[in-house]
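The complex appears here minus one protein chain, its other protein chains still in place.
Each chain gets a letter, A and B, in the order it is written, and its residues are counted from 1.
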Amino acid sequence: MNNTLNKKTPAELVKNFVSDNKVILMFVVLSIVCILISGANVSYVAGEVFSRFGRNTCLVLALIIPCMAGLGMNFGIVVGAIAAQISIFWIVHWGFVGVPGFLLCVAMSTPLALLFGWLTGMLFNKTKGSEMVAGLVLGFFAAGLYRLFTLYIMGGVIPYDDPNLLDRGFGLRNAFDLTGNLKYSVDDITFLTTASVLGVVYLLYTLVVYLHGKKFGEGVDTKKFVMQLIAGAVVVVFGIVGKMIPFVATKLGKNRVILADAVMLLAVGLLVYAVVLFIKNRPAKGTPAFNKVLKFAVLAVILFVTNMIPGVNKVYRSVRLPAMTFAVIAFFAAFNDWLVNTRLGQNMRTVGQNRSVATSAGIDVDKTRIIATCISTVLAAWGQLIFLQNLGTFNTVQQQDNVGLYSVAAILVGGANVQKATNKQAVIGVILFHTLFVVAPLAATELVGDSAISEYIRMFFSYGVIAVSLAMHASKKGGKKAKAA
Amino acid sequence: MENKYVLKMEGITKEYFGNKVLKGVDLKVRPGEIHALMGENGAGKSTLMNILFGMPVIHSTGGFGGTIEFNGEPVNIENPHKAMQLGIGMVHQEFMLIPGFTVAENVKLGREISKATIASSVFGKSLERLDKPAMAEDTRVALNTIGLGVEDYAMVAGMPVGYMQFVEIAREIDKTGIKLMIFDEPTAVLTESEADRLLDTMRVIASKGIAIIFITHRINEVIEVTDSMTVLRDGTFVDRLETKDTTAARIAELMIGRQVEKLVDDMEEDNRKISDEDIMLELKNFYVDMPGEKVKGIDLKLRRGEILGIGGLAGQGKVGIPNGILGLYPASGEIHFDGESIDPTKLGDALHKGIAFVSEDRRGVGLLLKESIEQNITFTATQIQGKFLKHFGPFTQVDYKATKKHAQDMIKALDIRCTGPEQYSGRLSGGNQQKVCLARAITMDPKLLIVSEPTRGIDIGAKKLVLELLAKMNREQGMTIIMVSSELNELRSLCDRIAIVSDGKLTGIFAPDASDAEYGLAMSGVTEGGNA
Partner (left out) sequence: MTKDKIKKAIDAIGLPRLIVFCFFMAIVITAAVNDIDVASYFSSTLKYFGMWGILVLAMLPSIKCGIGPNFGVSLGIVCGLLGTLLAIQFNIAPAVEGILPGFGPWASMFFAIILSAVLSWLVGIAYGKLLNMVKGSEMTVTTYVGYSAIYLMCIVWFRAPFNSGEIIWPLGGVGVRNSVALETSFGWLLNDFLGFNIGPVFIPTGIILAVLLVSGFVFLYFRSKTGIAITAAGSNPTFARASGIDVDKMRVKGIALSTVLGAIGIIIYNQGFGYLQAYTAPLAMGFICVASILIGGATTTKATIMNVLIGTFLYQGLIIFTPPVSNHLLAGTDISDTMRQIIQNGVILYALAQTKGGD
């Protein structure tokens, strides 16, 4: 295999790269063209894209697990979003605000989303082969029930005595304002606090792993455990002490981190990591381990240098990142990765590849599919909470409607298909899709003097990319079947 | 060899809806022995294996009679899981593999090795973390045992078919405590050299004390590799033989066995004139790519006015011949028919030139189950010959009056038991459905009628009626008929000549009264010959 790869000429490599990434490349080109046409301010575009990235990525990451289990793109995440919105109505009504309010929303939406996910999973088991269209119709159907609930039942049948939120005595107002209660509740957590929290979580985790290992006699590495404890403690202490050091506090103690600072931090982090790796393993020159160290070091230098370029630095300085939100995104991605490597994840992959083989290997196919749907729905509910706390105000009745469409379109733009989707594709997809989302209206305004058309272009792209991706996948599948026949 | 048996099945009986498919069968296998299970299609081999494997289909249809002893203990195998626990493994005919997984993942499918985690202590075993190094290690051991030189981390997708089979075997080997392995026609999909390697591997496995039940149609393989065999015929136990004491011809004879049952009553005098000069259909170098029924180069001549039988074991290609002629599967070669040539790549060409076909897949291909009998009978004639149509300029309308009239005639002529021509064909019994299919073929007034497995799945009374109908059409109307059937007995009672197909090739054309041994050898592809 390796030999044949090495034999490929550069031209072939380029050709392979292009054909493997044609969707991504098409969107990159399209985005660049739009930016050029619109003459948009890059700082503005970068700021918008990063803020949309923080808002949308969790929802998109919720699509990966059902895809792995062979359910295709889960348009049913709409019901997860509904679970999140219902929980917000009550938590806000009961007067909870800020981080506790957000955590209560999580706590309340989780069982709701599990219930909805379970029902969705049962529906998908009855519609094997057309899960995607079923998910889409389910979204519309659930939106109807939800509308009935918000407009007629809340305050009508169920007492909901909140004149500020109600329209004409019953039924929620059209727009639900989160300002002053949940808005930015996660986004505003500072980098230093995030570090402390993560440090504490890490300490607890290592402690539990250690005790667990001791209890079940799996053998524990006490030296490693101590090192882990020290590392965790350092992070916690950094988080606390950092607030008292003026320089650190101004950089990392505010509710957002400037991208320029984040880049520098990342560069320093990478460099430290590279040094630690080098000292620990002392790899000989030319070995893969050495190359790894080198790679990190070079990456750090590149980041450092880009930050020095005035134009780039200007863009970097204009983007502000919410630390905790990015940590949550990382957690979602890590969860997906972790699940793949469990028994359950392996079962899901098997079910996704071939249901009859899975059955013959003793896997309960229907149950596995329901679990995948439930996980996806819960992640979607949490993702929608992240989305809404950033947005600050939402359309009570219709907010969830396009959740499925935009998330699916984004991940497909990132190069995923109906059978295979990864974290990386989700991240790339969100960036590209939303870049286009931001710049297409600007370009349209520049071209035809009217931004109204951009809405159509956006929707056309969203649906078009889904239609093309589905058709390509279906025809590949059909072709294979014909070949086998 | 010690005389203790690892598996002892005695007096096994099984009924499906009153139809006895196993009538007291014994099967005994010693440890480390390769034991062939022989028999024609429908002899009861797969039912027997389903019983041994505890398949749900057995228990949902009322269980079975007789006793099973495994390792000297009487056992009750109520589900496949139990069978696996006992140490019975099966290498399926269709691969139970996932192409997108590595070899190790496939070998360990459903039996992954995993380590406890915190999440698994809370939420259960399914959240344990996979131990990939351990899985790879086990896989390497299994692969080494059978001598397959692939890496544990290689993807199964893209491997040659033969390798996939070996991965399946590695999976069974890897199961701890495996004592008996069933190979269900494993060589059917392999190339010759792959098949040889498989036989070698079977010897290696057997030398480790694991018993093997080998299901195959290839007598030469049986002679080459097995120690002993059990022969079944029509659900009855024929004999258990030691391979060294027997010959290929003897095995073939046992498998086929002449039955005295008479299927067609003596017909009126035969005043047909059949001549070797008057050839109606000729196939030259004919190939058909029908999955599971490949035809690999056949030359065949059909004389006008005769009934030609095409026999052979399932999967050997006999069914592929008519399907290829009709253009239903990709085919190549020459077809000369009554002075014209037929293009098998052109769908409907054979129909247009006067060949009618009754498919072996009655419910799948033969009928529109949710349409009326009249619609079913007239459909092909309407489409191909424009019968039962009224024309209005360029527009057409189906003439429902004529359709009904014709359907009623056919119902009467063929004695189709139904509530009327409007009844859905899906509601009819198998025999009556077959008559509807025949009626559709006759409606086309074909020069040549090809019937494939005309009696499959219908009861004995209906069987007789169908065969008599074919005989009558041949004698009275002089219709030339090709009849493809797995039931040799049926072919022998009706046909003028019987061509036997094995492995996609013609292995002989025989007179109906040729000996069982001749037929048996031709069917197992051992010799070429024939004298009819």
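One rule holds in what follows: a residue touches a chain if its C-beta (ideal position, glycine included) is under 8 Å from a C-beta of that chain, and two chains touch if they have at least 3 such contacts.
What you see is a predicted model, and the numbers here were worked out from it, not measured in a lab.
Of the listed residues B:V167, B:A252, B:I298 or B:L326, the one in contact with the hidden chain in the full complex is B:L326. Contact with the undisplayed chain is limited, among B:V75, B:I113 or B:V365, to B:V365.
Interface note for the absent chain: among A:V201, A:I309 or A:V448, the touching residue is A:V448.
Contact with the omitted chain, checked across A:A46, A:A143 or A:L270, is made by A:A143.
Touching the chain that is not shown, out of A:K15, A:K126 or A:K424: A:K126 (per the contact rule at the top). Where chain B meets the missing chain, the touching residues are 326-328, 347-349, 351-352, 357, 359, 361, 364-371, 375, 379-380, 382-384, 386, 389, 395-398, 400. For chain A, the residues touching the absent chain in the complete assembly are 123, 126-130, 132-134, 136-138, 140-141, 143-145, 147-148, 151-152, 171, 355-356, 448, 450, 452-453, 456-457, 459-460, 463-464, 466-467, 470-471, 473-475, 477-479, 481.
Quick note on the criterion: only the chains that are shown with their structure count from here on.
The geometric centre of chain A is 51 Å away from that of chain B, both derived from CA atoms. By the touch criterion given at the top, residues 81, 92, 96-101, 105, 109-112, 114-121, 125-130, 291 of chain B touch chain A in their complex.
Listing the residues of chain A that touch chain B in their complex gives 205, 208-209, 212, 216, 218, 341-347, 349-350, 353-354, 356-358, 360-363, 484-485.
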